[in-house]
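With one protein chain held back, the other chains of the complex are shown just where they sit.
Chains here go by letter, A, B and C, matching the order in which they are written, and residues are numbered from 1 within each.
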Amino acid sequence: MLYARLIVMRLLKAVVVLFLIVIFNFVLIQLAPGDPASILAGEAGATDEEFLRQLRERFGLDQPLYVQLWHYVSGIATLDFGWSYRQGMPVLDLILARLPATLLLTGTAFVLSLVLGIVAGSMAAARVKKPSGSLIMALALIFYATPLFWVALMAVVLFSVYLDWLPAYGMYTVGAGHTGLALMLDVAKHLVLPATTLALFFMAIYTRMTRASMLEASQQDYVKTARAKGLSPRVIQRRHILRNALLPIITLAGLQAGQMVGGAILTETVFAWPGIGRLMFEALQQRDYNLLLGIFFFSAALVIVFNIVTDLVYRLADPRIKEAS
Amino acid sequence: MRKTPLAAAIAALAFTTTFALADEPKRGGTIDTIIQPEPPGLVLGMVQNDPTRKVAGNIYEGLLRYSTDLEPIPQLAESWEVSDDGLTYTFHLREGVLWHDGEPFTAEDVVFSADVFHRELNPSARAVLQHVESIEATDDHTVVFTLAEPFGPFLISFEAGTFTMVPKHIYEGTDFRDNEANNHPIGTGPFKFDSWDRGTVIQLVRNDDYYEEGLPYLDGVNWHIIPDGASRAVAFENGTVDVLPNGTVENFDIPRLSAMDNSCITDKGNEYFSPFAMLWMNNREGPTADKRFRQAVMYAMNREFARDVLWNGMGQVPLSAFGSNAKFRHDGLEPYDHDPERARELLEEMGYDGEEIRLLPLPYGETWNRWAEAVQQNLREVGVNVRTVATDVGGWNQRLGDWDYDLAFTYLYQYGDPALGITRSYRSDNIEKGSPWNNVEGYENERIDELFDEAATAYPEEEREALYHEAQEILHEDVPVGWLMELGFPTIYRCDVKDLITSGVGINDAFRDAWLDR
Amino acid sequence: MNDTTPVLSIRDLTLALPEGADRDYAVEDVSYDVARGEIMCVVGESGSGKSMAANAVMGLLPKGVSASGGEVLFDGQDLLTLDEKQHRQLRGLRIGMIFQEPMTALNPLMRVGAQIAEVFEAHGKYNARERQERALALLDEVGIPQPERAIRAYPFQLSGGQRQRVMIAMALALEPELLIADEPTTALDVTTQAQILELIRNLQRRHGMAVMFITHDFGVVAEIATRVCVMRHGRIVELGTAGEVLDNPQHAYTRALLDAIPSNVVPQSRDAERPAPLLEVKHLHKVFRSRGGLFKPAREVRALDDISFTLAPGETVGIVGESGSGKSTLGRCVVRLEHPDSGSVMLSGIDYSSLKGDTLRRERHRVQMIFQDPYASLNPRHRVGYAIAQGPIANGVPRAQAMRRAEELLELVGLGAVAVDRFPHEFSGGQRQRIGIARALALDPELIVADEAVSALDVSIQAQVLELLDELKRKLSLSLLFITHDLRVAAQICDTIIVMQQGRIVEEGTAQEVFLNPREPYTRQLLDAIPGRAHEPAMA
Partner (left out) sequence: MSFFARFAQNRGALVGLLILIAIIGMAILAPFLYPESPWRMVQRPFLAPMEAEGFWLGTDTMGRDVAAGLMHGAWVSLLIGLVSTTVALLIGVPLGAVAGYYGGLVDDGLMRFTEFFQTIPNFALAIVLVAIMQPSVVSIVLAIAIVSWPPVARLVRAEFMSLRHREYVEAARLVGQTNGTIILRQILPNTLSPIIVLASLMVATAILLESALSFLGLGDPNVMSWGYMIGAARTVIRQAWWLSFFPGVAILLTVLALNLVGEGLDDALNPKLVRERS
């Protein structure tokens, strides 16, 4: 009940935020030089005034800005995200076609980075002052400091070109006609490199955060209490320190999960992953306003959803919040 | 000038390709290739950008094709006649041609395509159609075009990308752009549209009802969409794709890819478009308004270096405004060699005071960026104060359209005839804000306008040649734009892909004749 | 009743501190026994090392502290020679421990029952259901109301006293031979403290354990101790039975500590002549609402419920109450750190509570405050001189002049003018409190509000600061609103005492009346709860 009410209220708030984001982005994009008509014309390699006029009229770009905004906003209200100028398809279709790929990629990377990061971080926290603990932290720091795209390029060269273990790009083998389990395996194979690359950076963050958080939690009084009970270090580490240390990580992970959608632009570009980040970059380059706005809308919506999920998870993890409310 | 081994290799390869024609073609197999960037749509005529032409050129057809020497070859038109006064063109259409949906292709489709569809949607076709007074279908398989005045390049304008034949029965009376069929293009070509998984692949399948007996040999073509250049190279290397159309990989990868086993390379197939790289120079204001400054730029640039280092030695450094395979080229002009000393003298003579010059690179990938850096450095070395202004495509269009630049890279297609591809950049009636493709530099010379006007409608060819030669001399002296390079966009493919490039538009209709020797 | 065989025997224990600490040893040559059935109180002020031996017994020495000599014998075994694993088998099973802070000593994310059951689990006793049953029984034994509910509760749902009971339940779960209680009541209100002491005493009797009870409070010692060990600077100053040490202290330090306890003897109030009041508080109301709104029912706490009183110039009024009584809110409303919902605070006839914005800021110099926490009340980044001078500077006094005044004030509070250039961290808690007093005086306020000004201090320091306040009061004829939880302290310094409970005034009267002759049961309850009060005559 409480959750239901909470979610409803949060969603209401989300609608307001999304509305503002739509307006903000709409105005922002108008500030960009060039317009979709000139770009489409440019791509054709030839143009005349008539052609540009036709396109602008067709896209409604000849209308005053506020009229365009009104059309757009009222469209959104009925979940009509408009028409992609360049791709000639409804924006919603384009986004829905690409969204699953991004969610698969970022979701995998997210889970991977979170699990590995927490494991590595707890190991490092338990091995403070030992070489193995320092090694974990050094690795985490290096992963953190290495530019993502550089790792991606190197991974392709190593694993696809030299070793030929994994496909270098794409989401599935085109033309192989895989279905069912075979398709899943195929996609999984394609997923390895991009997901790992994307996960490395975030894993580094979680590793460092987990360690710091656990070291702090291990200073708390209740840990002393637990020791006074005669509990073994392993139980204390897991049940008392880790559980408490996870609270700040939940918050961070919630923030990161939303950001990963944007962060996947580079990964999707290098690995030709047909996701929404890449689509966004292309839409921006092509001034495909409707598409770009649609993507912003969806990614902002995702961020908000992740925030709400984070809140709920936090509530599950920390009984104090529930009571306070 | 350093001659690269690669260029020599290409020459040799071109020879072997021709030789291979003797083999007996094998049937079957699917070719994987790449399309970059992802096309906005596949209905030629509605969209004419390069990726659309490449993919849809295998779905749609025009009345004529053009050989690598730009001679017309029959396609949907079996034969044609031109009246002596150069005003009436009669095309006899091939019989028994079916649209992909099974409807017959007739003269009505030609009239509809040219007179209705293209007049409304297609700016490049419009440029030709303005010379056309009427189009008539005299019977089911005969179409007559009547021109208002002679138009020299008329017969070279029927290429599929510019003058696509679209099905009347589908488009007539509809809002062309909103037509449902746009998602499932219907043409007459050797391949039918099968599916398009956005961001991943476009698949074409064999048209079993194709009118040319036995063609095509292939069962299908998969056009992969891979946004990153390095990944595209990897796709060829690890064997996922067989053909890299021109412009799909960065130039720096070409030597490595073409050196692989079973890898062939050709620079054929660019003849119709002949991409010509130029440097817009703003003739209206600032130092670039001074002829001497523009000449200095020509002397300052090391164009051979750019070709050898950035373009792997492929392509030609042009003498002047007309490219090496352009009709009516004037060979007797004094070349603008790399001569920094001369450039400095000219700058001193005009009293260049170090005013900042804004240089816009072409936002089409790394090679163009490197090129801009090289030119920037060339110019700095002769004392020109250059600042590079980075833009994306939108920004570039906007700035050129607003004439807000000093120097800007671009490249333009030549379309086989000066009147179609070259003169548009110099005629003063083509000065108009808002487009980056007209006379953007703002060059105005009445004599040039006259010469071009006369040359376009002069008849026969000899008369045109004389007029164009005079124009070239004037342009060569005035340097309205910098002539950088005729680009040699190579196509890389597995050597067991046979008969790939057979026309002057290269990959755009390549898969019609191609077969796999596997 | 004492079984004389010691359960625990500490022999010449010396614990070394890490390098760079302010002294070499945490404790030095400490020897004492704790026998079955007795409560051994280890008493000392902060820094005396009183908890260190207990930590050594538990094997929970802080990082860097190590045993460098002596032995700790438990059941004939030297605990110092045990490895971590062996030690672990003793903890919880044969030695239990309770800590000071009930708020933080329980894992906030685990249910109470699970935390108790963990003790059994740690030592492999019983199955899951039996553990829950035993946990329930334990909760019942330590006197938690509705144990069936409490067992499923999270720590934050319990009050401080209840949490401490849970801690005790955990410590007693396996009926250890030795219970170590490290300041278990220090963080509790006086009435709760009395209950917990009672509980520990009862349990000790029932189970016949040996208890090692660490405290700083001689009152608590008097309540509970069988034997006493007084520590100072890591050494034992005095060791003996409770009677001996309390009634006949041998060592000067012990005597000084005992003397420092606010006595029951209340100084004579000054004449109760009442000139026009300086401060007149009328019908003050203040309700705190936890911001409700979306998901939470708004919760209301009546912090001040119709409070009225007056304070004459030169008078000291004490406000006494337990936590949650609203006493601090009252003080903060008077100095205008809080704004009352209704009612007025008249200061020399001006309605101080209605001032706003800049006007308020300019009038603020008239009422100053001495804060509770000597560590939080001084900005660590500012030199002491500036800390004192900032008030006058903010009120337009030239900097040089303000700094001269700061030097004078530092002399006055007994720190010496050289202190101006030093930073707060260079001073001890008592010294910082003196700086806080100097700062309050710097603006020559008409009224000073002292909010628990001495409660964070060790008892000997507390006495000194109280003395200073008393002296300044006389010298400068200060008007003081003295807020404290400790009736005895209030009785020492105040002319009038107001007792508050749950936002209301329960009793008001002269210090003597309230302290010696309380009219209200609540006041009496507060007085009775003061530990060691029964021993007072003997101690005094």
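The criterion applied here is as follows: contacts are C-beta pairs under 8 Å (C-beta built on N, C-alpha and C of every residue); 3 or more make two chains touch, one makes a residue touch a chain.
Treat the numbers as computed from the prediction; the structure is a model and nothing was measured.
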- [ ] Name every displayed chain that the left-out chain is in contact with.
- [x] A, B, C
- [ ] Based on the whole complex, identify which of C:Q115, C:S377, C:S479 or C:T496 touches the chain you can't see.
- [x] C:S377
TODO: From the listed residues A:P36, A:G82, A:G258 or A:P319, report the one that touches the chain absent from this view.
DONE: A:G258
TODO: Identify the residue among C:R364, C:R383, C:R405 or C:R488 that touches the chain left out of the display.
DONE: C:R364
- [ ] Looking beyond the chains shown, say which of A:I142, A:A182 or A:L316 touches the absent one.
- [x] A:I142
Task: Residues belonging to subunit C that touch the chain removed from view - done: 20, 63, 335, 337, 361-362, 364-365, 367-369, 371-373, 376-382, 387, 390-391, 394-395, 436, 439, 442-443
Open item on the list: Give me the subunit A residues in contact with the hidden chain, please.
Closed with: 17, 20-21, 24-25, 28-29, 31-33, 128-131, 133-134, 141-142, 144-150, 153, 157, 161, 212, 215-216, 255, 258-259, 261-263, 265-266, 269, 277, 280-281, 284-285, 292, 296, 299-300, 303-304
Task: Absent chain, residues of subunit B that touch it - done: 229-230, 233, 250, 252-253, 255-256, 305, 309-310, 361, 363, 365-367, 369-370, 372-374, 376-377, 380, 387-392, 394-395
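Heads up, the rule we're going with is that only the chains that are shown with their structure count from here on.
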Task: Centre-to-centre distance between subunit C and subunit B (centres being mean Cα positions), rounded to whole Å - done: 87
Task: Touching two or more other chains - residue numbers and ranges from subunit B - done: none
- [ ] Within their complex, state which residues of subunit B touch subunit A.
- [x] 30, 32, 37-38, 40-41, 47-50, 120-121, 123-124, 126-127, 177, 182-183, 197-201, 203, 222, 224-228, 230-231, 234-235, 237-238, 240, 391-399, 401, 412-413, 432, 434-437
Open item on the list: Show me the residue ranges of subunit C that touch subunit A in the complex, using the header's touch definition.
Closed with: 58, 60, 84, 88-93, 96-97, 99, 101, 104-110, 118-119, 121-123, 154, 156-157, 167, 170-171, 294-296
TODO: Can you check the complex and tell me which residues of subunit A touch subunit B?
DONE: 32-35, 38-52, 54, 58, 86-89, 94, 97-98, 101, 153, 156, 160-161, 164, 167-172, 174-175, 268-272, 274-275, 278-279, 282, 284-287
